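The complex is shown incomplete by one protein chain, all other protein chains being positioned as in the whole.
As written, the chain order gives the labels A and B, with residue 1 at the start of each chain.
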Amino acid sequence: MAAVKETVETVKTIDVDQYKYGFVTEIETELAPKGLSEDIVRFISAKKGEPQWLLDWRLEAFRRWQTMTEPTWSRVHYPAIDFQDLHYYAAPKRTPGPKSLDEVDPELLRTYEKLGIPLREQEILAGVEISKVAVDAVFDSVSVVTTFKAELAKVGVIFCAISEAVREHPDLVRKYLGTVVPTSDNFYATLNSAVFSDGSFVYIPPGVKCPMELSTYFRINEQKTGQFERTLIIADKGAYVSYLEGCTAPKRDENQLHAAVVELVALDDAEIKYSTVQNWYPGDSEGKGGIYNFVTKRGDCRGARSKISWTQVETGSAITWKYPSCILRGEGSSGEFYSIAISNGHQQVDSGTKMIHLGKNTTSKILAKGIAAGRSDNTYRGQVSAHRKATGARNFTNCDSLLIGDKCGAHTIPYIEAKNASAVFEHEATTSKIAEDQLFYCMQRGLDEEEAVALIVNGFVKDVLQQLPMEFAVEAQKLIAISLEGSVG
Amino acid sequence: MNATILPIRTPAETALAERFATERARLPGAAAVRAAAFARFEKTGLPSRRVESWHYTDLRSLMRELAPAAGEAAVPAALPEFEGLGHRLVLVNGRAGAGPLPAGVTVEPLATALAAGRVALGAAMGAAEDTIVDLNTALAREGLAIRIARGAEAALHLAFVTVAETAVSVASRIVVEVEPGAALTLVETHTGPDGLACQQNIVVELALGAGARVEHVRVNESGDAALALSTLAATLAAGSALASLNVSTGGAVSRHQVFVTYAGEGATLSLRGATMIKGRQHCDNTLVVDHAVPHGESRELFRTVIDDEAQGVFQGKIIVRPDAQKTDGQMASNALLLGDEAGMANKPELEIFADDVVCAHGATCGALDENQLFYLMARGLPKPEAEALLVEAFVAEALDQVRHEGIRAALTAKIGAFMRGRAR
Partner (left out) sequence: MLKINNLHVEIDGKKILNGLTLHVKPGEVAAIMGPNGSGKSTLSYVVAGKEDYTVTDGEILLDGVNILEMEPNERAAAGLFLAFQYPLEIPGVATMTFLKAAMNAQRKSRGEGELSPGDFMKAVREAAKALGIDPDMLKRPLNVGFSGGEKKRMEILQMALLRPKMAILDETDSGLDIDALRIVAEGVNAQRDPRHGFLVITHYQRLLDHIVPDTVHVMAKGRIVKSGGPEIALELEKHGYAEYVGEAA
C-alpha cells in the first residue's frame, strides 16, 4: 500500500521526541462558541438538520449528563476538565457537505496525504496489487469525505457519515442508535450522546461479506475542541465486515478531549472485526499536552453464533480510558479482544475489555499485552462475567506486561465473575522485564539497544499484531518502535 | 461516589458511633490512635459495593444492625483439638482465659500491654488501610499481647469461641511479636453457635523479627448464621518466613483479610486458602501483599469449592514498590463450582512499579473436569466417589505445606466431612 510505504518513510525521518502527526492544518473552521448548554446541543442538531426525535434524544442525554459526575475509579490522574472551556462543534467551513473529492478543500486533502490516508480512490486504483480500503475521514467534528461509496452500494453496503445516515437511512439509525451504549451508560458516553457531531455509519445487509476493508480516520485539528464522534456498525444476519480506525491529532500544549462512542451490532451468524490503531498525540516528554482519550466502545452479539472481535494498538494519548467490550447475548456467540497498549513518557493508560456472557455456550478470548516505559502507568482492567443463564460459557484470558525502566508502572486488574457452574474461565497474567540475556544476544548480533528492545517487544506482541489486517500490522509495528524510542538507558 | 454526598447512616453505623462514644473513655491504650481510626470509619461508613476492595462483599447491606456486645461466659466443654498441639488458650467471646504456656512465650491481656505502652495497635498494617481494621482498632478492648522470645520455638492454639443465647458481637485483637530467630506455630480456631447472627471482627497482628519463622493456620468454623470478619496483618523483617493458611467452612458471611508488608529484604511468604462452602454461604478471601523492599518472595494458592448457591470471592493484590527489585510473586486462585447456582468472583491484581521482577497470577473457575471424572468412573469408581476424590485432591493441594501432622490430619478430615455432607 502506497500510503503505508509513505508512512514508513516519514517515520524514519523523525526524532525521538517528535510526534509524527503533530502538524496543524491552516484551514477555515466554523466553531461553535465555547461551553455546553442546551442551546449548544440545539445548535449542533440544527447544524446537522436533524429530525426532532434525535434532538430530543440528545437533550435527554444532556439533562442526564448534568446530574452525573466524572468517574474516578480508574488508575489515571489529571486536573479537572473544565467542560465549559471547550468547543463542542468545529467543522471545516464548507457547507453543504462535499459531493466529491474535487469539492474538498485541497488543504484538507494534503493533511490526509501527510497522514498517509488513501483518500484518493484513483491513487489506490492506480496500484496493481494493493488492496482496496474504503475510507471515511472525520476532521474535527465532521465527516469530510467517504470513498468507494458507489462500489459498496452495489452490494448493498451502506458506509457513510452518521449525519448522512440520519438523513438517508433514518429507520436504521433510529432502530439501533443507543441500543448498545445507552445514553445513560456513563459520564462520557452520555456527554457524547448529547453533543456527538459526526462519525461513521455502516450497515451490511444479510448474507453480504463486505468486499473491502472499511476504514475511518479521525483527526482532531482545532484548538480547544472536544471530539465526540459516534460510530454505529450493524452486520445483519450472516454478514461480515472488517473495519479499521486510525486516530491522530496535532501537537498542542493544552490537553484535548476525545470522547467517542462506538456501537456494534451483530445479528445471527454475523461477524464484525474492528481494528484500531490509536495514535493521538501523547504529550511531550515533560508530560505537557496530549489527548484525553475517554472512549466507550461496545459490541452486542445479539444474534446466535455472531462474533465480534476487537483488536487495538494503543500508542497515543496522554490518558487512555477505554474498554472495548462484548455483550455475548446470542446463543453460541463469541467475542475476542486483542490489545497492545504501549505507554511511554508520562502517558497513562487504563484499558481493557469486558466480556459479558449472557447466552448459552458463548465463548470469549482476551489477549492483552501492555508495555510500560519512561514514567508512564499502564493498567489492564478487564471484566469477564457469566450470568446465571450462560451455561457452557468459556473464557480464556492472557495478559502480559513488560516493564522497560524502573520509573514506570504496570498493573493488572481482572474481575472474573462466574454465576454459572458450567462456565469455565481461565485467566493468566505475568509481569516481567525484557530479559537481559535476550537483549545481550541481540546486541551481540549487532543490534543497538533500542533496536534490540523494539525487536523483542515486537516478538512480545506478535500474537496480537497477527490479528490486524496486513496494512495495519506493518504500520503498527513501526509505531511500536517509535513509541519506545528514548525508553532505554 | 462523590465525597460531598454523605450517605444516610444505617442503624449499624449509628450503633457503632454510639458504642464508641460510650466506651472511648474506658478503652485502654492511646486514645488518639483509637479516635483517628474511628474518624476514618465515620468518614466512609461501612463499606458498600461502591468501595473497590469491598465490591463483592457489600458489608453495608450485609450488616444493617449491630448486635449487642458479647458478655462473659463459661468455657464450653467441646472445643477443637489438634493431636500433638499442646498449648491452648481459649478466648470466650473475645476474653482470654489463662493456661499453661510453652517456654519462651509470654502472654498478657491486651489492656495491660496497651496501658503499659508495650504494644501499639495497627503497627503491623504497614501502608494498608481498612475499615473493619479501623473499627477493631477503635473498639477492641479484649485480646492478648503475645511475645515469643528470641530463638524460642513454640506452638500455640488460640481457640476463639462465641458463647451466646442471642446474637452478639465480638471485637477482639491479638498482637503477636515474634522476636528474631524465634519460631511459632500458631493455630486459630473459630467456633460458635449455629442459628445466631453473631458478628465477629477479629484482628491478629503479627510482627516477625529478622529470621523468625511462623506457621499460621486459621480454621473458620463459625456458626452457620454468623458474620465472621477477620484480619491478619503481618510485617516481615529481613530473612523471616511466614506461611499462613485459612481454612474456611463456617459462617453465613465470612471475610478473611490478609495484609502483609515486607519490611526487610529476603523475606518469604506463603499464603494459602482452602474454602468449602454450601447452601447460601458467602466467603471472601482478600489479600494485599506489599513488597516494599527488594528480594521478597511471595506465593499464594487459594482453592475454593462452592456447592449449592454459595458464593466465593477471592481478591489478591500484589504490590511491588519502586525499590522492590528482584521481587518474585506468584498467585493462583482456583475455584470449583459444584452447585448449578454457585458463583465465584476472582480478582487477582498486580500493581507493579519496579522492572526487575517476576510476577504472575492465574485464576480459574469451572466445574469438575468431565474427562477426569470419566477416567475415574471407567476404572470403576461410582460418580459420588469419583467426585469426592477429585474435590479432595483439589483442596488438599492447599494443605500440603502444613508441617504439623496433627493439624494436617485434622484439616484433611474436614475436607472429607464436607464431601460426605454433600452425598445426600
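Observations on the model:
In this text, a contact is a pair of C-beta atoms (placed from the backbone, for glycine too) under 8 Å apart; a residue touches a chain by one contact, two chains touch by 3 or more.
Here the structure is a predicted model, which means the values were calculated and not measured.
With respect to the full assembly, the chain omitted from this view is in touch with B. One of B:Ala36, B:Ala149 or B:Ala396 touches the chain omitted from the figure, and that residue is B:Ala396. Touching residues on chain B toward the chain that is not drawn are 369-372, 374-383, 385-386, 389-390, 392-394, 396-397.
The criterion applied here is as follows: only the chains that are shown with their structure count from here on.
Residues 2, 52, 322, 325, 335, 337-367 of chain B are the ones touching chain A in the complex. Here chain A touches chain B in the complex through residues 69, 73, 388, 401, 403-433, going by the rule given at the top.
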